[in-house]
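Here the complex is missing one protein chain, while the rest keep their positions.
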């Protein structure tokens, strides 16, 4: 569906030691999460209870911005720096958890929060899996 | 694969008059194009002929940045403004053409430019199709 | 205050034919506009009348995203492409006008809309001035 895996394989140099499938899934989940969170914040603002959903919308926007940055950092092999990748993944994990925590409070009533929260949950898991694989490889 | 269509359908208000399939495809192509262009610029910089590929890498980075903005503008229904959407789509169309023009010069030798250029071509077409559908609906 | 002018002057190649002061001012206004619009949307969401301000907040988020992309396009000399720059500036001009139009409706009551709207107005003017200087230089 996306060119993420094909682009990784086309990289002409030596790639950082990261499990390829885990990396591809993490990039794809972060791409999806960024878009879903933008749409989720927009849907929250269109609810009659928008004032009540302000913290949820803001958490989604934070998550979208960090996810956008992480997609880019993970897509660059040339300048790979383990500490930058690890701290960026941790920031995205926290942002996804914060947004998921907000979304699930309204997930029964608000469909966009159900979908957006689920996108965050999957993205947080993909970040954690990539982080644990990086630990296994060693610094 | 992505939540783009589901999030559109979960929007609680009245959506802008845009053909839904065309819109979903445009958002997905722009998401994919943004990631592919970041990876393409990175791969260009890792080629031995990096100095020769500098204009291609820069065109890809411009395309990624405009595509990222357009994904977000298209994902917001609440603040829909026809003039903003149209001019943003035109900017992405130009950025995709510029990047495609650079990429296809090296597409035979450099696999990442072949894939990246193709992502730009598909994204430009998706922008043009959405623009032509918006013309049909009227201003 | 910023390194915008110093970075432009440190560029080692030939720069695109754009009036330097006009370019520096446009980059600085777009940088400021992007930040002000993010804060403006956040302040709107914290008002008791948040539901009423949803279109204003969304217009500000669109403006911030396009301004962020334009700062980046204008900061790259290597891959300068006149059509990309012109269409990107037009998109930012429209996004700033749309946000200014929303903000000025509440500028008397809401201080953040007064400041954010003014940042958009200045940024739109800086885009228009750069566009008119580019016309003068010829295509």
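As written, the chain order gives the labels A, B and C, with residue 1 at the start of each chain.
Definition applied: contacts are C-beta pairs under 8 Å (C-beta built on N, C-alpha and C of every residue); 3 or more make two chains touch, one makes a residue touch a chain.
Remember, predicted model here, so these are calculated numbers, not experimental data.
Novice: One chain isn't shown here. Among B:2, B:28 or B:45, which residue touches it?
Specialist: B:45
Novice: Pick from C:43, C:84 or C:99: which residue touches the chain that isn't shown?
Specialist: C:43
Novice: Take the complete complex as the reference. Which residues in chain B touch the chain that isn't displayed?
Specialist: The list for chain B reads 41-42, 45-51, 54, 57-58, 61.
Novice: For chain A, which residues touch the unseen chain?
Specialist: Given the touch definition above, chain A has residues 54-59, 61-62, 65-66, 68-69, 72-73, 76, 78-79, 81, 83-84, 87-88, 90-91, 93-95, 97-98, 102 touching the missing chain.
Novice: What chain C residues would touch the chain not displayed?
Specialist: So the residues of chain C touching the missing chain come out as 1-4, 6-8, 10-13, 27-28, 31-32, 34-36, 38-40, 42-43, 45-47, 64, 68, 71-72, 75-79, 110-112, 114-116, 118-119.
Basically, only the chains that are shown with their structure count from here on.
Novice: Copies chain B, chain C: same or different interface, half of numbers shared as the threshold?
Specialist: same
Novice: What parts of chain C, by residue number, touch at least two of the other chains?
Specialist: 54, 57-58, 61, in rising order.
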